[in-house]
Structures are given as structure tokens and as C-alpha cells.
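Missing here: one protein chain of the complex. Every other protein chain is in place.
The block that comes next holds chain A.
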Amino acid sequence: MANITKKVSWSSRGDESGAAGEETPLLNGSEQSRPLRQMSSGSTVFQIGRLSTVDLDEEITTEEQDSARGRPKEIPHNEKLLSLKFESLDYDNIENQLFLEEERRMSFVAFRCLEISRWVICGLIGFLTGLIACFIDIAVEQLAGLKYKLIKENIVKFTEAGGLSISLLLWVALNSFCVMWGSIIVAFIEPIAAGSGIPQIKCFLNGVKVPRVVRLKTLVVKVVGVIFSVVGGLAVGKEGPMIHSGAVLAAGVSQGRSTSLKKDFKIFEYFRRDTEKRDFVSAGAAAGVSAAFGAPVAGGVLFSLEEGASFWNQMLTWRIFFASMISTFTLNFFLSIYHNKPGELSNPGLINFGRFESEAMEYNLYEIPLFIAMGAIGGGLGAFFNFLNYWLTIFRIRYVHRPCLQVMEAMLVAAVTATVAFIMIYFSTDCQPLGPDHTEEYPLQLFCADGEYNSMATAFFNTPERSVRSLFHNPTGTYNSLTLGLFTLTYFFLACWTYGLAVSAGVFIPSLLIGAAWGRLCGILLASTTSTVMWADPGKYALIGAAAQLGGIVRMTLSLTVIMVEATGNVTYGLPIMLVLMTAKIVGDYFQEGLYDLHIKLGSVPFLHWEAPATSHWLTAREVMSSPVTCLNRIEKVGTIVDTLSNTSTNHNGFPVVVQVSGDDEVLFDLATDKNAWCKILHSCI
């Protein structure tokens, strides 16, 4: 019964036992405390309470050892640590005199105006998110087009004359150059912008104040970084960074001021509270999802509901939906202008899966068990992906922690991606005649006959979104099994290696691509085994495979189902996708956690799940409280307060204020919360 909780031996600091109200020994500078303060700038972590049953004797011995050493242990990083630098957002309003007076002053009309301004802000958030998504899309298209054009001309020139290794070097150089810039800005300017951004936003919406995650500097670094990553040919997507950008925009716009620019626009001052900020950040994240996938319902309501907000109400739902709608509409509108077809609103999201026509893509009842099997495969592969990525991330945290090393690693990954792609294209003998509709932008002929094109190149020599589209929609016979098999294998390991680098990059599109590839492979194999029964398009199986793989990696069920349904524009596929995602989640959860949850754990963030860990309900508060309690008197010296606040081992945010009534009795007088306010006041005093 008590096996999950092991009582740890407390290291006693004899100096800390002083009762409240006396001169705290800290100020006298007892030896043990100074090293603490010096190390407060580094990363200090708590070991989460692992209570163990030990005898009293053992306890004493350990105590002696600890007090003799007088220094905290150092251990290599693992996932069971929690970092002390995280604080929680303050959702409670500070109801002091000033606040109550201001509330009294507000009239009914003022409250109405507030309500309207909330809606206005949500609309503005949606609009700006759509604009940013538009900007990212256009920039990527232009730059990637330029890069592929250059490489293609080079390859064509060197195919006849020989010397294709020069093309390889050119491709490697271009990739590394782009990724170098993307990685430099992330590693040196704003490390919090690395990765997808979804784990950080999840933590923020859970109530953990992840520092610097919603700053303007983060936004700029993220947007520019994602453009460079995608243009640099890495196995990444731009959807995760889009969500993060939406959240940052929301936080910035709703507060009416910018910390990075050090400007205060003196508007929206009522909303400069963590409660309101959290609501707007939910709206921003939802607008980001909706712009990324063209899925306002999924983005608006379901993603935030599933991943984010811990407190939900109806008005918030409506406002979030409003923000998502505005976001996808803005994106659609501006992209249609860019494509010279103003008003033709056919690009609702950054990723466009294309429309699946109903007649060609019907599924039958006997295919449902097949889909479930594919879901199980997706779950297993996803768990494997997470497992590899977990160990890789631990290695990176422990050994590759200097910024220049991170930049070098990113450049190496880009180089290897280019090399692998080139080798696959070079040695592939799969040639297909190109149809008249020219779905490929940069068809590579290489060593094929005239009028035919290398079909491996259609998978590799493209941005990942286009590859996904062609896997979904290209007619039967465009890819053969060997091509797809090799592509799945190499891309799986490339994507696993790429996630976690110091670049801003998402993991949605690579997982969709891996899944689409092996899904299509399944479809082709099924069609070849039974020649009598008419199987439909392998594109359908590609869609199911993509959903299975994505579900296996990120383990989102509800929002992902609706995202896929909305992105493909076909509700017919709702049932199979839902079954597949549930199967993938069940199978994957048996082996390993979802990718974002793993990274949250590895980031040492104190994330609170919906429910307490199982079999921990019997724990009493006394067993997890600090003791002795750090309290303050009604009248206290500034030095005491400073020391209490700066003591890293008692990193509390609020302190009880006690009054000594008679003798030893102490009565709780008040609770002093909001450490930040105190720190600011003290800074101005000292």
C-alpha cells in the first residue's frame, strides 16, 4: 500500500529551526545558507516527495551525513525532477482596499464596455493570428520555391555532364545555411522558442508561469525560426509554432503593453490580470490551431478544451470560437489575394489536405477492422517514436547544452537530411510519367527516360505539406511499394532525430507524412493481395495511416478527430478516424506517454494533471507541508522579509501572518500572498 510513497530522509538544517519572530539565522550568515544563495541563480530542483518507510536509525545516519556535507546532491538530469524556477499564475484577485475601491467606482456601463472590449480583443487576436499565418505561408513558399528551383537547375545541369556530387554539396550547403540562422536566433536570443511550443502553452494554460513564453521577442524568434526551419528542409511542420504565436499575440494584445519593447499603450488595463490573460491566451492558442489547420471548430473549442483551459465557461467558448473564425477567415482572404483570386476562399488553413470526394472515397463495413489494425500499428509506432525521442532529449539536455553545440547539431541534422534525400532520389529507379495536370512543382527527371519523372523525388524534393497532399490524392500507381517503404523508414528516424533540436519546429506534419506513407503502403499491399475485390484508392488508407500515426505520437483524440474531419472536408470519415485515434491512444498509452507530456516532464515543469496520482488519496497535508512553517509577524523588519523572500529552499508565494497572543500561542491573522508585489516594493525601498 505504501509502496508508491517512500519517506525520504530529511536533511536537517539545524539553523532553520528558529521560531518565527526571532532574528532569522540566515542573516547571521550561517555557513550552510550561503551556498544556497549562490546557487539560486543556477537551476535548483526539488525532488518530489518520495516518502519511504525507514527506521529511525537510518534517518539519523543520513541526517548526520547531510549536515556534514552541507551541500545539496548533484544528479544528472532525469524526468522525475521539478524545477524551482517555476511559479504559478495568480488566479486569485488581490482583494485589498485599492481593488475594492476601483470595483466600486465602475458603473454598469463600464462593465458593459468591458464585455464588448473582450469581444473586440478576441476579434483582433483572430485577425492578427491570421495575418501572421499568412506571412509565414507566403515567406515559406517563396523561399522554398527559390531553393528548389536553384537545386533543380543545378541537378539538371549536372545530370548530363556528370558531377552530381556538386549538386549534393549545394543542397547540403543551402540547407545548413538556412538552418544555421534559424538555430542561431533560437539558441542565442530566446531558447524558450525552441521546439513546438505546444508543451509550453499547455503548461501556461495549466497555470504554470513559464518564464518568457509569451513575450514579443519569443514571437519574433518563433516566426522567423519556423520559416528558416521549413525552408532549410528539416523534417518539421509549421503548425505547432503557429499555436504558440497565436498565444503570444493574445497575451500581448490583451495586456496593451509590451515588455520587450518597454512600451505601455495604456489600454486594456483592466485585463492585466492573470485570470483574464489566461482566457485570452486560450483564445490565441485556439486561433493559432484554426489558422494552422483551417479548422475553426476543432481549433476553437476542442483544442483549448482538451489541452488548455482549466476553467471553462460558456462565454469563453463563444469568444474563442469567434477568434478562431476570424482567424481562419482572415487567412483565407489574404491568401486568396496573394494567389490572385481575391474572394475565392479556398485556402482555409496553412495545411491543405485537399478535398476528398465522397464517391471515390467511400469505405465499407469490412474495412473497419483493417482501420482498427492500422490504428494499433500507429499507436505502437508512435510509442516507439516517443521512446527514441525521450532518450535523445535526455542526451541532449545532459551533453549538448551549450548554444554553439546546439547550432552545430541543427546544421548537422539539416545536412544529413539533405544527404539522405539525395541518396534516396539518386538510387531510386522508380520512374513515372507525369500527368498533364502537373501536380508536382519541381519534377526531377534525373536518370529517368524523357517524359518521365523520378517518383521518389515527389516525396523528398518538396515541402512536407505538398508531399502529404500528393500521398493523399495522387492516383493509384504513382508510388510503388519499395519507394514508400524506404521513405517511411528514413523519414521516421529523421523526424525523431529532428524533434527537440534548438529550432522552432512542429511535429504534426512529419508524423502525418510518416503515417500517410505507410498507410498508402498498406493500401497498395491490400490491393495487390486481393485482385478480385475492388479496393478503393490507396489515398484513403494514407489518410487513415496519417491519423493513426499522429494519434500515436501526440495522443490527442477529440480535437484531432475533428481537425482531420474539417481539414479533409468530409464528415464521412469521422467514424473511422475516431476509432483509429482511440485505438492508437490506447495502444500507445500502454507503452509510453504522449510526446508533449514527455517533454513537459523533461522540462521539469510542475504540471498538475486532472486527477491526483492513483493511490495517493490517503496522503495528508502534513506529510507534504514544509516544517517549520515560515511565517511573519504583523510588524516585521525589512531584512527579515528580504531573507524570507530570497530563501530558495522555502520558495513559497504566500506566508501566514501570525500574531502572538499569549505565550506560545499563535493566531493566524492574515495570508500575505503575491510575492511579486512584495519584491517590487522592496526593490524600490532598498
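One rule holds for everything that comes next: a contact is a pair of C-beta atoms (placed from the backbone, for glycine too) under 8 Å apart; a residue touches a chain by one contact, two chains touch by 3 or more; residues count from 1.
Quick note on the criterion: contacts and distances are computed from a predicted model.
The chain that is not shown carries the UniProt protein name "Osteoclastosis associated transmembrane protein 1", picked from "Osteoclastosis associated transmembrane protein 1", "N-alpha-acetyltransferase, non-catalitic subunit", "Translation initiation factor eIF2B subunit delta" or "Dolichyl-phosphate-mannose--protein mannosyltransferase". Only one of the listed residues, A:Phe422, A:Tyr499 or A:Tyr596, touches the absent chain: A:Phe422. Interface note for the absent chain: among A:Ala449, A:Ala614 or A:Ile635, the touching residue is A:Ala449.
Per the touch definition above, the residue from A:Ile75, A:Met106 or A:Ile337 contacting the chain not shown is A:Ile75.
Seen across the whole complex, the unshown chain contacts chain A at 2, 7-8, 10-13, 16, 36, 39, 42-47, 49, 53-56, 66, 72-77, 81, 84, 159-160, 162-165, 168-169, 172, 395, 397-402, 405, 408-409, 412-413, 415-416, 418-420, 422-423, 426, 447-451, 618, 622-628, 648-650.
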